[in-house]
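Apart from one protein chain that is not included, each protein chain of the complex appears where it belongs.
Labels for the chains are A, B, C, D and E, by order of writing; each one numbers its residues from 1.
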Amino acid sequence: MAVDEQLKIEMGKQGVFVTTLQELYNWGRRSSIWPMNFGLACCAIEMIATTMARYDLARFGAEVFRPSPRQADMMIISGTVTKKMAPQVVRLYNQMAEPRYVIAMGACAISGGPFKQGYNVLKGIDRYIPVDVHIPGCPPRPEALLEAFMTLQKKIDAQPLTGEARPRHLDEQAPGEFPVPEQGAHDLEPPANKSVWTVPVVIR
Amino acid sequence: MLGEGILKGLAETAKNFAGSYVSKERLTTVQYPEERAEHIEASRVFPFLVYDGPDAFAGMRCVSCQICEKECPPKCIYIEKSKDKKPDYVGKPQNYPVRFDIDISVCMSCQICVEVCPFDAIKMDSVFEMATDNRFGGLLLDREKLLKSNEYYHSIHPTEATEVDGRLAEEKAKVEAKAKAAAEAAAAKAAAEAAAPKTAAPAAAPAAKPDAPKPTGGAE
Amino acid sequence: MTLSAAEFGARQHAGGKALPEGRMVIDPESGGDLLEVSMGPHHPSTHGVFRMDVALDGERIVRLKPVFGYLHRNHEKLGEEHSYLASMPYTDRLDYICSLTNNWAYALAVEKLVGQEVPERAEYLRLIVGELTRMQNHILSVGFLIQDMGASGTPLMYGFREREKILDLFEALTGSRMMCNYMRFGGCRVDATPEWLDGVRKVVAGMPAFADEFERLLCTNEILMARTQGVGVLRPELAVSAGVTGPALRASGVNYDIRKVDRYGIYDRFDFKVPLGEHGDVYDRFMIRLLELRQSIRILEQALKDVPGGPVMDPKAKIRNFRPKPGEAYGRIEAPKGELGFYLISDGTGNPYRYRVRPPSFVNLTVLEDMCLGYSVADVVLILGSIDIVLGEVDR
Amino acid sequence: MKTVEEIKAAIEAAVPSASVEIVQNPAPSAQHSLLLKAETAVAVAKFLRDDAELALDFLSNVTGVDWPDKEITEKVKVTKMVTKTVEGTEQQVEETVEETRKRVEPGYLEVVYHLYSMTKKHGPVVFRMRTGNRADDVKLPSMTPVWRSAEYQEREVFDLYGVEFVGHPDLRRILMWEGFKDHPMRRDYVEPDDFEYEPTAHDEVLKRAQAHQAAAAAAAEGQKGAAQ
Amino acid sequence: MVEKADQIFVLLLHWILNYLPAAWRHPVSVLLCVAVIVAVYPALFALAVLMERKGLGRMQNRYGPNRVGPFGILQPVADGIKSLTKEDIVPRNADALVHFIAPLVLVVAVFMGFAVMPMGRNMVLVNLDASLLFFFAMGASTELSIFMAGWSSRNKYSLLGAMRAVAQMISYEVPLLLSTVGVVMITGSLSLVDIVDAQNRYSWGLAHWNVFKPWGLAGFVMFVIASMAETNRSPFDLPEGESEIIGGYFTEYSGFKFALFFLGEYVGMFGIAGLGTTLFLGGWSAPLAVLSWIPSWIWFFAKVELWICFFIWVRGTLPRLRQDQLMNFAWKFLLPLTLVNLLVAAEWRFVEGVWIRWIVGMVIVVGTYVLMGRVGMRREKLGPRSYRYAE
Partner (left out) sequence: MAFNPYFSLAVLFVVALCFGLTPLALAWLWSRVFSPQKPNAIKNAIYECGLESKGDAWVQFRSSYYLYAIIFLIFDVEAVFLLPFAVAFLGLGAAACVSMLVFVLLLVEGLVWAWAKGVLTWA
């Protein structure tokens, strides 16, 4: 839209305004991250423990666990994503409203973890959706989840509102849809989403 | 009467609400980044490699026997054995790992590597703050990141570390005594050296891991 | 649309009519549209990634098909690919709320397979951690049940408050909060210090007060009674036929507790009773858990009086290069959720030839549809919660 | 409780056509089992459940086991007629030779059931059934009509091993998705190959990972070349 | 001085209006009052949300939000900014227009209710003769909005939620309305201003609040219960029923539309709390004559907040009812009780003698309550149980 572009340029000129707006925006979404009520496996119990009295995720304003993806900001992939579950996870991620964040909690969510040799276990959810923060551990302690949460907040703080470095959801060109894999006769098809998953070569 | 149970329940929550302002028992939150729960000695998260003395490389206890690599249930350890040798803590030349990688994005913190290590070289760390947005770089720990000093080990697991130290010192003393004896009796020298690695086996089983009959090094 | 004749027949045959008296399912052919809803895999109260395909008439359940496998992590396959020892940490992740009883069942099966003895002190430690596990499981399952009922977390929070105390004990003994990996074939991995035992005594001493608080908060609450009494009735014949075990079975009035039947470990030394329900409804299952919690306290009080000294590991036991002779064994214990069994076939190599887990949650789910038919959506989540499943164990 | 031999005798008395074999278990657990024929299994099972003395009303566990075809190499003494030249004349002589033979022992799928009694509080009684082979003759009678608890466990055996239970009310895949073709717990199952990123691989996995890495490196190289 | 503090807003308004030409005065005055209503209640909403989150926390042995701003007080602001900048999703198959209108209908309806609410002495926007009826009319249209939301989303959970909501709200509308009839009977007016004035009298230093009378006490309790159901608060939060039907009618709402629902629900809560306060707790009047120096509007808002606190307390304690139980409770328990309460109100007028009418009234209402409770529990076979043990 031409008008929008002009508006953006106009706003770019008024740098201060954008900066304040950016700060306000980042502060707002950083301080009010509502997780999706979404537990997969072992780590879910630690995720629940994090919201409970001892650790109290609520102190950060993040105890509003929304059951519907429409109202949630953050998806905590807490546990093993199996190949049977992966399409559902990807679909749920797709159905969340932007901006949305993903925390891969625990070894299984990052890489398949101890179960990665299994035939039905997805070797990391980042094969299909972009993950913001990874927490290793099996399961990570509740404090580790809190730390990851703060890491995510820092990450949000550093995101500019305009310009090249702006996050995915502010970029009109960046894809908003992440295709849901099909369940084939032997495996998921495709086995990974090439636009989010590029593997570094391991030198051996 | 109808509603009695509800009133009882309301009284219970009210008690907790009021109690949260006066009693620690009713306000159990530990405010994490500023406050921390008391460190539990046995607590384990990811493995690390212990080295003695000031130099990480020279004091490295690992002799790359690869037992942990083999026994690790999720296969998250990768070891590359050196071609050359360096002296270990008793002074005997041993191989060392050129490469020692642990993929903590896979590690299940089961402690089996620690249990099977005959050299007390790998131990469990208690650092859990490893969250990262770098999937490939941040979660693969290499030898440099894994090596931590014996002092650090003492600081996190004092009881266990003292036992390990005692055991190692005993072993070292034995080797030294044998070496001394060997120097005195040149004839016994060769025999003493051959027996040196075997001495690891009969070390008294400590309380920390009394079960494992110590394997006599290498894969059996 | 409705139950197929074969399904119905199977039910009839297996000693249970599809519906107890007084409940009826409207014939969906006769009018009114059915709403086909999928509850799960992402649903706040399916305790993970369980799914139920539900057909609703208004809000009433006409058909309910459980769909499993969303957490099928190939546990058994991995068990066959790993050595006997390496499977131990995997058992932690079966029923991830009660890792220590899983350890125990697996260790027991392997000990049966090779005829391994366990030192007395280790038996005591196993019993202590096992009963602590049972306590925290029951606390949690009751908490989740009330959570499903729509309480905004309060009972669950109180439950977790106590659970954290028990988890601290686990961590101090085994090094990990949840995934303890504590037992070995022929004993336990580490010994408990006297301070630890004192810690247990302290926690156990505080437990009755918590149980009282919980009971005041919930047991006579009219809303809770209205929601749970007479809901999800499981009749004893069906329960036995369907292999239901654990508190769910005893709530139906069947006296079957493997701690009493098999007398494994050292349970025969302690004096405890098995609470039995009468109605077999959700309230009974809920109460049986609370009563078992009190019995666990009783067992622990007795066990903690005199823990004998000695080693915690049979010195003859082997850890690495453990190769049982060919043969097979089925070992089972009374896990908090029911009968947890391990069936192992050894072919003489270092890996089991067949490694089978008999998960209580999975088998207990057999009766889910029978219990739910004719009730409303709101009851389904309660009935599911009262069976107390953990998906790690259901799907393995 | 009765011993396996006594149970066998009792079964054969009650169900005359049933021929029950005893499978010995050499392990210290000494849980010997009964091998049932598929044709009479349901009748035997009903007897086990309803017999007043046994009263095995609780089917605890259903297990599938895969025993693949075994190639057995054995030395056999063979006697055959050989034409030999003995003392200048050709004669048919009987001769015993040792020969190495390869023989394929056909595999089978096995289902093991563990029974207990809740009323009598005894057990376990183990019985098993075997299929004809692993490919097409994989039908076994379902125990679901006798014990409901077999319902999901048999579905699981069907899903993971491919044993078809005749008489099961609802035999569908349970753990894997509909449309999945393999039976993953069989010992010859080939896992999907998705080992792209394995920084700590060994053995089998290492080989697969290396193959992937080589392909990826080549592709990256090719792209670079194309870009230049 | 006391009077000035009491009337500070009224004086302020007059002071401003003095600077305006006469023709403008009325519209501007209305506009200002409306602006105050539309500003104050959302602010109160923010406060209530924070109170709820912190209060629930305290009940559950934890702190609750305490990091965003000092003591977490900026938490609602952050939530607002977040909601404002969140993507708005409209399902493909949804009825887009109705989907869009539904939250607006809710917000408008709940705000309209405040038009007739006396928030302090001389502080009411419109003093309608039938303001009570007006309030109920407005309150009823929230049902419409919830049904619109659930139906238009074309989501199965939403639909279930909407169906539940409509059934629940119409069922509780009746006891809610009937529990107020006693007040109208004794006051003889449908105007909320008159009802407060009638309660603003003192005998022996104690106010004549309706709640201090048997019919008022019973009416009050029933009003509280019905108001919880009307505002979908726990234990009557079935239309949302997170653990059963995900989010109920607002499952498919995201961004600020969802925030509007959230807001509408809370503001509706204030409305009903304000009405209850006005009817039973003497509105803006002080409970004791000696406390009359505290400005009237402080009393009003304090009572409303207290009411909200009670809602939070109940929410922190009780599980949810089931739909049929909810309906049974409304029709088979509350409704007969409200009718009995009318008798008590009539008795209050016709029986002479303070103590006698007190006792007779209490006997009727408490007796019916206990009897019906007992019969109901027995019929449903509910009650504590004892258990047997096997050795």
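Keep in mind that, in the parts below, a residue touches a chain if its C-beta (ideal position, glycine included) is under 8 Å from a C-beta of that chain, and two chains touch if they have at least 3 such contacts.
Source: prediction; values computed, not measured.
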item: Selected residue (touches chain absent from view) among E:Gln60, E:Gln75, E:Asn155 or E:Ser227; value: E:Asn155
item: Residue among E:Ile73, E:Leu104, E:Leu144 or E:Cys309 touching the omitted chain; value: E:Leu104
item: Contact residue for the chain not shown (choose from E:Gly255, E:Gly268, E:Gly282 or E:Pro295); value: E:Gly255
item: Contact with the hidden chain (one of E:Val184, E:Cys309, E:Val366 or E:Ala390); value: E:Val184
item: Sole contact to the chain not displayed, among E:Val10, E:Val40, E:Ile73 or E:Leu128; value: E:Leu128
item: Subunit C, residues in touch with the chain not shown (by the definition above); value: 32-43, 51, 57-58, 60
item: Absent-chain interface as seen on subunit A, which is shown; value: 1, 4, 7-8, 11, 25, 68-70, 88-89, 91-92, 94-95, 98-99, 161-162, 169-172, 175-178, 180
item: Hidden partner interface residues of subunit E, rising order; value: 26-27, 30-31, 33-35, 37-38, 42, 83-93, 103-104, 107-108, 111-112, 114-115, 125-128, 132-133, 151, 153-159, 163, 166-167, 170-171, 173-174, 177-178, 181, 184-186, 188-190, 246, 251-252, 255-257, 259-260, 323-324, 327-328, 331-332, 335-336, 339, 342-343, 346, 349-350
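Here is the rule we go by: only the chains that are shown with their structure count from here on.
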item: Shortest chain-hopping distance from subunit A out to subunit E; value: 1
item: Centroid distance [mean C-alpha coordinates] between subunit E and subunit D, Å; value: 67
item: Centre-to-centre distance between subunit D and subunit C (centres being mean Cα positions), rounded to whole Å; value: 29
item: Shared interface positions of subunit A, touching two or more other chains; value: 37, 52-54, 56, 59, 67, 84, 111, 114-115, 117, 119-120, 124, 138, 141, 199-200
item: Residues within subunit D bordering two or more other chains; value: 175-177, 184, 197, 199, 205
item: Interfacial residue positions of subunit B with respect to subunit A in the complex; value: 27-33, 36-37, 45-46, 73-75, 103-109, 128-136, 138-139
item: In the complex with subunit A, residue positions of subunit C that touch it; value: 41-44, 48-49, 69-75, 77-78, 81, 89-90, 93, 96-97, 156-157, 160-161, 163-164, 177-179, 391-392, 395
item: Subunit C partner contacts - residues on subunit D that touch it in the complex; value: 25-29, 31, 57-61, 63, 65, 112, 114, 118, 121, 124, 126, 144-149, 151-153, 160, 169-170, 173-177, 184-185
